[in-house]
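Only one protein chain is missing from this complex, and each of the others stays in its spot.
Think of it as A, B and C in the order they're written, each chain with its own count starting at 1.
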Amino acid sequence: MNINILYAALAPIVAILLGLLYIGIGRKIIARLQRRYGPPFYQQYIDTIKLLAKKTVSSHGVFFSLGPIMGLAGSMVTLLFIPFGSAAPLLSFHGDIILVMYLVVIAPLGMALGVGEGSNPNGSIGMARGLTLMLAYEVPFVLALFSVVLYTHTTSIAQIVQSQAGEWSLLKFHGFNWLTFALPISAIVADICLQGMLGEKPFDQVIAPHEIASGPMVEYGGKYLGMMVINHALHIYIETALFVDIFLGGGPVWFFIPATFSVFILSLIINGVLPRFRIGQALKFYWGVPLILAVIGIIYTMVVIK
Amino acid sequence: MKQKTEQKKSLNQGGKNMTEEKSIDFFEYFIGPQHPGITGNFGVILNAVGDEIIKAQANPGYLHRAFEKLMEQRMYLQNVPLVCRICVPEPDVNEALYSMAIETLTGIEVPERAKYIRTIVLEMARLAAYLFYFGGTAATLGLYTLPNWSFGDRDYILDLFEELTGARIYHIYMQPGGVRRDLPKDFTKKLYSLLQTLKKRIKEYDGIFFDAALFKKRTKGVGVINKDMAIEYSVTGPNLRASGIAYDIRKDTPYLAYPDINFNVITENEGDFYSRVMVRRREFEEDIKILEQLIDKLPSGEVWNRYPMPLNWKVEKGDVYVKVESTKGEYGYYVVSDGSEKPRRIHVRGPSMTHGIMLLEKLLKGQRIADISPIMFSLDICPPDIDR
Amino acid sequence: MAWNDILKPLSGWKFLFKKPHTIRYPKEDKIPSERYRGIHTNMIDKCIGCGSCEKICMNQAITMKEMDVEVKEGTTNLRPVVDHGRCCYCGLCVDICPTGSLWLSRDYRHLSEDIDTFIIDPNVKEKEREGWQKAPEFSLIPPERGKMEEIPPEKRVKSFMEVFVGYTEPIAKEEAQRCLGCGLCVDACATHMHIPDYLKAIREGNNEEAVRIMFKNNPLSEICGTVCTHFCENVCPVGIIGEPVAIQWEKEFATRTIEDYKKIIDTTIKEKKERVAVVGAGPAGLSFAFYLRLKGYKIDVFEKYEKPGGMMLLGIPSYRLPRKVIEKEIKFITSTGVKIHTGTQIGKKKTFKELLKKYSAVFVATGNTKPYTMGIPGEEGKDTLQAISFLYDVNTGKKIDLKGKKVLVVGGGNVAMDAIRTSRRLGADVYLSYRRREVDMPADELERKEAKEEGIEFMIQTLPIEVIREKGKIKAVKYVPTDMDFSEKGKRPKPVPRMNDVRTLEVDIIIEAIGQGPDLTYLEQEFGESLKIEKGKPVVDKNLMCSIKGLFFGGDMANKQNDIVSAVADGRRAAEGVHNYLQNK
Partner (left out) sequence: MSDFITRLKNITGLNIHKEKLYQASLKVDKEKIRKTLLDLKKEGFLQFTTLTCIDWIEEKTFQLVYHLWHREEKLHLKVKIDIDRDAPIVETVSDIYIVAQTYEREVKEMFGVDFKGNKRLIPFILEDWNEIPPMRRDFNTREYVKDMYETEDRTEEIFKPRWKKYD
């Protein structure tokens, strides 16, 4: 047996378990902020298993059913390119960072396909908002990545991680190799974009319960909804992992999980206390300050390399 | 009613109705009756082009319980447990109004202490309703922390209600002639300490919500009701005060213990979403002051003047309109008696009837889909009192 | 837009480690407040089954169901059953409950898939976790009855004018509003008058209808409105929280507004051939005559005395029952065609056997005419009077002068009250001797109160043991105080005389009012063994017919209550019985 096949089989499972755990703990923390006790941290596992065990009553056609599957498949493929800490990913080559940027989009697009078939205006509006939001945060995010590529002279995620590696031990902390310290402005931009990618407030227009009744999820139920929840968990893992790999990378495997969780918690802290933007305002926001910062980041990088 | 729901559902599933007859391509978008962004079972049918609404049509009727008809078939006292169910977030105004109407018709005097207790209950209900409103408004904007806080704080008020009246929501505490029981032991002390807590809490709400930049960005200049429009549409209550007209029934035609109380009528000038929220936020502090005064001035004595045996109680012939200031606007009861044991007609004038249909339709026109729920909530529409 | 406003929301995170304000059920539980309106609980023994809760319930959540409970006087076997699917927990049922047996507990949880389990029969004997309870001062039933104008005691002792003026219309209407409409009074009333119905008519201002309802069950309504033992008021649930509804006075009010009953009551009669004889024109005889006459029979009433009315006329003093009231009622009864032969004593000139031959049926209601005596030394004599004969003398207009004399009346019933108050009106100083406690007195509370107001001295728990005579005239009475013996449960306590503590009281006249029995000597002579008699009263079946065919008994001589209303009821029952008997003959 090839170890790669094992990796390919195990990676999604670990990622899903981690993602669901993050959501569960996140709910607990948000509950405390809201002066509640909240559900137990394993609630998300129970819910997901329950959803997957349910029968799906209604369907609106082939693509409607295919949507969540496409989304899930896209996320799983992306996962193969994401290094798990210093452990190398299954697939790694020059330019994979660009590929990942494309692959991350597959999931929402697949969803858009399915939701569009469902022809519920809430879902359609939600999907339209999702794509608009993607347009909004992708631009500064890609620019932030661009500065990283400029700085590290590589387009392979694994190599970006390697470039930050130092001597790691429990007693010795060598985090000063992180790109966060080398490229602080780009890191901030990327984190702001991460907020949008994760769909946390103030950028949760896609699901916005009070406006469009949970948007894309509105027509789905049972297994499909379960798949969407899993997809969401995967996304949380992929996006936090991508951020950690690029800006807080190089650490050993045991450091990787707390790091991704911390990134997630950081977005939760903002999520907990803010209302949401109108979608137009979100677009304006991303194409405002973060975009300018990203450009400044590139200039800064160019200055630093020289 | 059942048929109606089904029909609506089938329409809803139809979803994107590209109407071919019209020159503009718009799609029909249904909000409600089962929608988290709506205050209760109420619907709005929207015609939207992209994200912009070109036509809105309020669609009430999902909570029609025919209270006005039911009240015609019940004895006068039997209506007391019924009226409070007309508006869920603020049921006490109904009880107070119904009792006041019957008292005015029959000439039963209310003891001074009962008047104060009623005012305390009404003001407590106002605080509870405002907390409900703050939470609801924040939730429509996507901030779910504030509702959790404010509903939690509202529960402390409900605890006091439970101690006083025996129930948390539908108190059924006021009845013609006074109130059903005297204040329990240490009630005023407990209320006073709660008021001090609430004073601190409202400052914390400020930090997370009322002062927040994002909140101002979302709300300023949205859904403007200017002075002329407010008068034209017979807007009442805090919504009117947000448009810069200082009008408060508690001040203009004082009822119960309000003549003895000093308080300011709060106004804002813009008439937009932000003003409507801030008027209520400032009134919240004013109400705490009113309650403190009421506790200080509370007289002793009887709390109930007896009426005849309720099973055989006949009310004198006549008609009367009484009104109070609720958190939503002018709440009025028009009671017509034909001299028998049952009322001839009881007409409930809920403020949402004026705010929730024509005004809402007018305000929603030209707005974005994201602003529908916030605007509805900012008007503080209570669909149960439209339907009754 | 200040920087401060952007960062301020983060201040919310200070609550991260503070104690949340939610409760982790079921680990923690919140106990509801003392006034909580939860699930119904009913103390089934205290509940009287009046059904007020059922009537006030706006959701029809309460149903009165028959249950296996002990039915005491003034209660029914109905108990509330609550459908908690319909209940709105307003607590009106608790506030109106006259007994306070119904209350709402602090429990509010009930979880079941079976809808039927939400219909709860609240059957609890012990109190636990009481929530919303009845507060007497907030009872929905007004506790006080309408006040009636009354002649002051100083004035009324001087004459035989009526003590009470009667209700005025507004007060009567207000008083009639207090009726719960439970009908317990109807069960208690001997004649089963439809009290809630006529109270309803009175409060609607329709006195004619009220009187019509009354006369369906009682042709002597006005007399009963004036003097009655009013069992109805004794069982009235309103009496538990205050004064019972003044049913008697309401009746008096309604009947007195009617000048002539003939005008409002339909007395068209289909004549029948049979003739029926009535012996005794007292309440039983008159009511019998009226109802049987309405059925078409020809009625002849035989009365010993010169005027019809029996004990009502001869026994009850006119300050309690004005003569014109009796005349009005009898005039109405005779106007239907009933013939009254006064001054005709059956048994002397005519015999019962003759009557039985001549008439299809004979109803005998001669009442209790034989007084009991104490049987103590020195009792016999001219100045030892029997209360009934004394009252008879006074009521027939015989001049008796008691001015300045000391009168001792022995007994505690209504007759004793009549005797003392009549003597007082004749100018005597009156003492009343009764061997039990005052609460045990069979006499009305109101009469006792009035008698005291009129200056009569009550010697409670005393027993005369000897009459001392000087030259044949009474000089004094020896008496002893008594103690009460409660050993026999469920019965009235027994008086035990304290024989070593003998006291004397100087008196001039003794009036005995310790009860009376029927005089059956003529009947015994005529019928002998064929007439069955038990405990001094003839044995009758449910139709009130005795062992001799065609001979019916009723009134005081046949029942145990010995009052007007029971006599009237007997008359009505006997009328039904005679009708049945003659139809099936």
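Quick note on the criterion: a contact is a pair of C-beta atoms (placed from the backbone, for glycine too) under 8 Å apart; a residue touches a chain by one contact, two chains touch by 3 or more.
Small disclaimer: the values here were computed from a predicted structure and weren't measured.
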Which displayed chains the unshown chain touches: B, C
Option touching the unshown chain, where B:H64, B:R85 or B:K199 are the choices: B:H64
Option from C:K55, C:R203 or C:R425 whose C-beta touches the chain left out: C:K55
Contact with the hidden chain (one of B:D25, B:E52, B:E109 or B:E232): B:E232
Selected residue (touches chain absent from view) among B:I31, B:L160, B:A242 or B:M353: B:M353
Which of C:G100, C:G183, C:G427 or C:P481 contacts the chain that the document leaves out: C:G183
Touching residues (missing chain, whole complex) on chain B: 3-4, 7, 60-61, 64, 66, 68-70, 72-73, 104, 231-234, 236, 247, 252-253, 319-323, 330, 332, 334, 336, 344-345, 347, 349, 353-354, 357-359, 387
Absent-chain interface as seen on chain C, which is shown: 51, 54-55, 60, 63, 76, 181-183, 186-187, 192, 194, 196-197, 216-217
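We adopt the following convention: only the chains that are shown with their structure count from here on.
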Pairwise touch network: line, ring, star, complete, or other: complete
Identity of the most central chain, Cα criterion: B
Gap in Å, rounded to a whole number, between the CA centres of chain C and chain A: 88
Rounded Å distance, chain A centre to chain B centre (Cα mean): 43
Sequence positions of chain C contacting 2 or more other chains: 9, 12, 15, 21-22
Touching two or more other chains - residues of chain B: 145, 149, 152, 208-209, 212, 214, 217
Touching residues on chain B, where the partner in the complex is chain C: 74, 77-82, 145, 149, 152-153, 155-156, 159, 162-167, 170, 172, 180-181, 184, 204, 207-209, 211-214, 216-217, 304, 306, 308-313
In the complex with chain A, residue positions of chain B that touch it: 13, 15-16, 27-30, 35-37, 48, 51, 138-145, 148-149, 152, 208-209, 212, 214-215, 217-218, 368-374
Chain B-facing residues of chain C, complex: 1-2, 4-6, 8-9, 11-12, 15, 21-22, 32-37, 52, 55-56, 58, 88-92, 95-96, 104, 131-132, 135, 137-138, 140-142, 174, 176-181, 200, 203
